[in-house]
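Here it is, the structure in full.
Excluded from the complex is one protein chain; the other protein chains are retained at their positions.
Chain IDs A and B follow the sequence of writing; residue 1 opens each chain.
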Amino acid sequence: MTERNKELERLMAAMPRRAITRRDLLRRAGAGAGALSIGAFLAACGVEGQETDPSASGEDTYTTQQVAGTLNFANWPLYIDRLKGRSPTIDDFEKQSDITVNYKEVIQDNESFFGTVQEPLSNDQAIEWDIIVVTDWMIARMIRLGYLEELDHSQLSNFEAHAGEIYKDPVYDPSNAHSVPWQSGITGIGYNPELTGGEITSFDQLFDPKLEGKVGMFKEMRDTFTLTLLSNGVEPQDATIEDVEAAQKKLVEQKEQGIVRNYYGNEYADALLRGDLAATMAWSGDVFQLQFDNPDLQFVVPEEGGVLWVDNLAIPQNAEHPIDALEFMNFVYDPEIAAQITGWVNYICPVPEAQELLVKQSKTDGRYYKTVAESPLVFPTPEMESNLYSYKDLSPDEEEQWQDLFGELVQG
Amino acid sequence: MATTTERIARREPIDATAPPQKPRKRRKEWLLPAYTGLVIAYLFVPIAIMILFGFNNPAGRYNFQWEGFTLKWYNPTTLLEYEDLNDALINSLTVAIVSTLIATALGTLIALALTRHRFRGRSSLNLGLFLPMASPEVVLGVSLLALFVSINVPLGLVTIIIAHIMFSISFVVVTVKARTSGFDHNLEDAAGDLGADPWTAFWTVTFPLIFPGILAAGLLVFALSIDDYVITSFNAGGATTIPLWVYGASRIGVPPQVNVMGTLLFSLGLLYVIVSLWRGRKAEALAPPVGKG
Partner (left out) sequence: MAAKSERGRLTPYLLTLPGVLWLTAFFVVPMVTMFSVSFQEGNIYEGYRFTGHWQTYTDTLGSYSEQFLRSLWYGLIVTAAVLLITFPMSYWIALKGGKRKNLFLLMILLPFFTPFIIRTLSWKLILGDEGIFLGTLKNIGILPDSYQVLATPTAVIAGLIYNFLPFMALPLYVALEKLDPALLEAAQDLYSNKRETFMNVTLPLALPGVFAGSLLTFIPVAGDFINAELLGGVNTTMIGNVIQREILVNLDYPEGAAISFLLMAGILLGVFLYARALGTEELMG
C-alpha cells in the first residue's frame, strides 16, 4: 500500500496543481477511509463515497452555482459583532442579499471541531455548514485532506480590493485558494511590569530563573515551538527537525529549572490578571481585553519575532450553499462591515481601512472606539507587522515529529 | 395491603413508643449537624463567587476581577442577549431531564434484576457495567460519533441524549444497588401472600424501599448530564449546550450572563429546598411521610 501511495504521490506531483485533489487519489487507492470506519465493521456497506469529479477549478465542484437563499454558518461563541441580542453584520447581510443566515456558535476549539467533522468529511458526507471558522494550521490540514471547497475568487472582489497585504497568499493556503481571513491575532508575550520588575522585550526573558514559577507557556504546540525557534534565530519556514529538537531541549530546561508554572490554553489570561503569572506567552486580543481590567499589563512582540495567526472562513466540501457562502465572504470585506465586526470582537482586523472608519466613529461614539482604533493590538503598527511570522506549514511526518517532541515536553 | 408491611417498608419503628433519648447522648448532638453544615458550606463556596460575579461590572470582556456592583445583567433583555446561550440553557435542561428519566429507569431495572434474581450472565453483567464508567470520555465520544456517522444518524439533541443515557446507566445501577443489596425479599413475598399482585407489591413495597437509591441516582445523573463536555462535544452537531458554549466562549470571555443563569438555576433549587423545609415544618404533625423522605 505504501508503495502504491508513493507512486500516486509522484503522479500527483507531476500533475497540474489543482487538477486533482489528494483526496481523490487516496480514495482511488482505497486508503481514504476514516480511522473509525465503523460502517465497514457493522456491515459490508463500505465507506466509499461518490467520487467528486476532478476538475480544473473549484467552481465546478460546487453542489450548485445558484444563490440558494440560505447560509449555515458555524462560528465560535461571541466571535461576531453584537448589538441588543442581534448581530448587525448578519442583519445587514440578510437585508442586502435576501439570504437567511442560520448562525450557530458551535465551534469550541479547532481540535474538537475537527474531531466532529472528520468522520463525515472523510466518508465524503456533507456536514451541515456552508461556512466554518478555523485557524490557519487547521485550514492547511483540511486542504491536505481535501475537506475544503476551492473559492471562486471572481466572486470575492471585496477581498481583492480591501484585504491587507499580509493576509494575501498566505503560507497555509497559497493564493487564498480555500480560505479568507476572518479575524487574526498575534502570539507574543504578555506581562505584568509590577511582577517582572521591568520591561520585557525578548522571548529569552521567559527563560530567566528570576521568574521562577511565574512564567506561562502555551500548550498549543505551534505557538510555543515557533516563538522558541525564532528566539534561536531560526525562521519558522526553514526549521528542520534538528532545530525543533534544539528548541525542545531549551524548553525542557526551562521546565526543569522550575521556571514554567504551566502550559496553558485560554486560562492563562485569568492567571495573568490575578498575578499568578508575571510573564507569559499571550495572544494579543486577550491582553487588549485584560488592559481594561489592569491598564498596567503589557503585550509585546518579542524582538526575535512573533506569530501572526489567522482564523479563516472556509467552505467545507459538498456544502449545500456554496454561492451564498461566497457572497458572505465578500460581504465581510466591505470596510464598513469589517469595522463593525472588529469594533466588537477587538481582534486584529484583516481590512486595514477599517481603522480609519473606527477613528471616524470614535468622534461620535466616544472613547471606546478610540481605544479600539488606536490600539496596536487591534491594528498592529508596520514595525510590529514586519516582525511577524506564520507557523511552518508542516508535512504530516513533520507534524507527527513535532507533536511527539512537544508531548514529551508537556506531559513528561 | 397490610399496614404492618407498609410500616416495615417505611422503616417506621413498629413500637410507636420509642424509648426516650437518654440525656447523656444529647451532649455532642450538635457536632454532626454542624459538620454537615460545614461540608455543604464548602460545596457552596465557589457558587457564592459565581453569584457575586453575576453582579460584577467588568470593564473589559473578561469577568475575572471585581470592578463594581451592577444589576444590569439581571435585566431580562441583557440576560437573554445571546441567543445561542439561551438555546444552550434550554438544550442543557432538556437533555438533563430526559436522560435522567430514561437512564434512571433503565438502570434501576438492571439493578433490581441483579440483586433479586440469579441468572446466566449475572456476574459478567455485574462486572461489565463498570466498563462504561471506566472508559475515557474522549474515546466514548469519538467511537459513538463514528457509529452515528456510519449509520447516518443526524447529530443533534437526540444523539446527545442517547450518549448521556449510555454513560449514565452504570452510575444508576451502582447507586441503586447500594440500596437493594441485602434487600429483604420476604417483604415482597409477604405482600404477595397477602394477595397483592406483583405490580402492586412492587409499587407499594419495593419502590418505596428503594426510592432513596433511585432519587440519589437521578440526582447524580442530572449533575453528570448537565455538566458533560467531552462526549457532548463529539455528538452535538448543530446543537449546543451550556458547557459547550461556555467553553467556546472562554476564548473571548465568558459573559456575566452565564453567572446569572447559573445563579438563577441554583436559586430555583435552593428556593425549592427552603419552601419544602418551611412547609415541612408546618405540616409535620399532619402529613404522612412522603416516600421515604
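Descriptive notes on the structure:
Throughout what follows, a residue touches a chain if its C-beta (ideal position, glycine included) is under 8 Å from a C-beta of that chain, and two chains touch if they have at least 3 such contacts.
From a predicted model like this one, the values you see are computed outputs, not experimental measurements.
Here the missing chain is touched by one residue of A:Pro174, A:Gly213 or A:Gly366, and it is A:Gly213.
Of the candidate positions B:Leu79, B:Leu157, B:Ala239 or B:Val258, contact with the hidden chain is made by B:Val258.
Seen across the whole complex, the unshown chain contacts subunit A at 1-2, 5, 26, 31-36, 38, 41-42, 111-112, 115, 118, 144-145, 212-213, 221, 255, 260-263, 265, 267, 270-271, 274-276, 396, 400, 403-404, 407, 410-412. Seen across the whole complex, the unshown chain contacts subunit B at 11, 13-15, 18-19, 32-33, 35-36, 39-40, 42-50, 53, 64, 106-107, 109-110, 112-119, 122-123, 125-127, 129-140, 142-144, 146-147, 162-163, 165-166, 169, 171, 173-179, 181-182, 212-213, 215-217, 219-220, 222-223, 226-227, 229-230, 242-243, 246-247, 250, 254, 258-259, 262, 265-266, 269-270, 272-273, 276-277, 280, 284, 289-293.
Basically, only the chains that are shown with their structure count from here on.
If you check the complex, the residues on subunit A that touch subunit B are 34, 36-39, 42, 45, 47, 72, 74, 76-79, 82, 84-85, 104-109, 112, 115-116, 119-120, 123, 125, 128, 266-267, 269-270, 273-274, 285, 288-294, 345-346.
Interface of subunit B with subunit A (complex): residues 58-62, 64-65, 67, 77, 80-85, 141-143, 145-147, 149-152, 155, 233-240, 244-245, 247-253, 255.
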